[in-house]
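Only one protein chain is missing from this complex, and each of the others stays in its spot.
Up next is chain A:
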Amino acid sequence: MDGRDEGSSEMEAPIAVDLSRGSAAADLTGKVHQLPCCIKHDGPTPVSQYFKPKPTEMEVDGLKVEEAHFRGRKLHGTTVALPRGYSGFILGKKCHDQGNNGMNSQGWVTAATFEDITVWNHDAIPSKDDAFLRAFHWFTAANALHQTVTAEDLESACIDWELV
């Protein structure tokens, strides 16, 4: 995804994201791969015919290391389950015509979901310190940040105003 939003600058309709899993939504668990490269191509391609990850004997930080090849480079990766309460969504654009004032409202619908992701490195064995894996820390931080604050919490965190 990029920051561009074609069209919405011309209209003021909100952009809706529909996360309901319709019958058409595929389950791509086990099939989503984050590669350490940018492939300048958008569209279908026969991934399962060419990209063949294999398990290895290696285990690092409790992560089981897999290996694969892409364009001749050897990749090492690991599959991580998304934390409980979270899912991965692959969204597709949906454009509805609102009719009345000819206003189009753009939206996104769920094309597929996934419950794990395989993260790949080139020239480095995966570790829990990899940026992508550390991104999941956000969930813990977000939960802590957004939890309701109790009176006790306030008291124990209180600043002594007399000293300020």
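In this text, a contact is a pair of C-beta atoms (placed from the backbone, for glycine too) under 8 Å apart; a residue touches a chain by one contact, two chains touch by 3 or more; residues count from 1.
Basically, contacts and distances are computed from a predicted model.
Its UniProt record calls the unshown chain "Ribonuclease", which is the correct pick from "Replication protein A C-terminal domain-containing protein", "Cap binding protein", "Urease accessory protein UreF" or "Ribonuclease".
Residue A:D123 is the one among A:E57, A:D123 or A:E152 that touches the chain not shown. Across A:S23, A:S48 or A:S156, the single residue that touches the chain missing here is A:S48.
Along chain A, the points of touch with the absent chain fall at residues 1-3, 5, 8, 15, 36-41, 45-46, 48-52, 69-74, 108, 122-123, 131-132, 134-135, 137-138, 141.
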